[in-house]
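Note that one protein chain of the assembly has been removed; the remaining protein chains are unaltered in position.
Presenting chain A:
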Amino acid sequence: MKINNSLLNFVNGMLVTLPSSKTLTLSWNFGSMLGMVLIFQILTGTFLAFYYTPDSLMAFSTVQYIMYEVNFGWVFRIFHFNGASLFFIFLYLHIFKGLFFMSYRLKKVWMSGLTIYLLVMMEAFMGYVLVWAQMSFWAAVVITSLLSVIPIWGPTIVTWIWSGFGVTGATLKFFFVLHFLLPWAILVIVLGHLIFLHSTGSTSSLYCHGDYDKVCFSPEYLGKDAYNIVIWLLFIVLSLIYPFNLGDAEMFIEADPMMSPVHIVPEWYFLFAYAILRAIPNKVLGVIALLMSIVTFYFFALVNNYTSCLTKLNKFLVFMFIISSTILSWLGQCTVEDPFTILSPLFSFIYFGLAYLMLFIFMSSKLLFK
């Protein structure tokens, strides 16, 4: 009884009676939307797993079977496929919101958030491979081969992941198991992310007048999460009308190890990283840059600065960062041809330049107000 009371008080203090700022706008709904999409993806994915077979000769056929023969199988697949894009849309909105409001001041929240981001990227990549279409297969070949740049252990790791000497059915089984198990780990980290966040409360660009001017989290902000239903309705309508607009035409061709697609591109949410990878001619440096495009943001959590914020300058830089990321994403799906080969390194440089400039300003602004 005591334990139950303590747990109840813990949850109550974080979800019901948490003193919250009055300035939280709809931008704070992105996080709750992501939680909803995660649960949605786990549910739709579990149902799809009933009929999917991770065998190299049958995987593609079972996907078609799900689409054509299973009752409402097509709905689950379309929702699962587009749900991944929905997740990344809100993930990027969530990250940009975090940059706008300098949410990296909450170190534990920021660190756990970036970890979730990396895991979700892995999850999305492995899901992409499971379809076992042309783009799936060759994306797997390209991405897993990047691990070979790891000194000493690289080739061994690649062989281990492949479970052979190339991307085969064994690789498919490997990815299927991980694709199914990883979301549960992500769920746990998301829970930690929430606990860290609600221990301190959200950051905001408006400083309220001290501690006494607060509202309860429960009716105000829990109720506000209901606004997400508007996005859900939009998602359902767009998924049913444009089911494969965000996909690639090569995803309808079964994997053929003897013939690669004319142009291999990842999903839209990886294009900026892909552009950075291709912008650097050296393989090792390219992989390092690819990793650093995400790992850079871990460094923001190493700075001890809570109160000194140059909000307008930060806003300008974040907008520039968003625009350069968007251009990088576009460059990532362009062919390796004349003006794009110049623009890719240029915008990769701008991307890293802006990220480190934000970090530098965040470090320096503390000294300005000391």
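Keep this in mind: a contact is a pair of C-beta atoms (placed from the backbone, for glycine too) under 8 Å apart; a residue touches a chain by one contact, two chains touch by 3 or more; residues count from 1.
Quick note on the criterion: contacts and distances are computed from a predicted model.
A chain of the complex is left out here; the name its UniProt entry carries, from "Cytochrome b-c1 complex subunit 8", "C2H2-type domain-containing protein", "Protein UXT homolog" or "V-type proton ATPase subunit F", is "Cytochrome b-c1 complex subunit 8". The chain omitted from view is touched by exactly one of A:C216, A:A249, A:L285 or A:L302, namely A:C216.
One of A:G35, A:G169 or A:G201 touches the chain omitted from the figure, and that residue is A:G201.
Here the missing chain is touched by one residue of A:Y117, A:W268, A:F319 or A:F352, and it is A:F319. When the whole complex is considered, the residue among A:L86, A:M102, A:C309 or A:L343 that touches the unshown chain is A:L343.
Against the chain not displayed here, chain A makes contact via residues 13, 17-21, 106, 199-204, 208, 210-212, 214, 216, 306, 315-316, 319-320, 322-323, 326-327, 330, 334-335, 337-340, 343.
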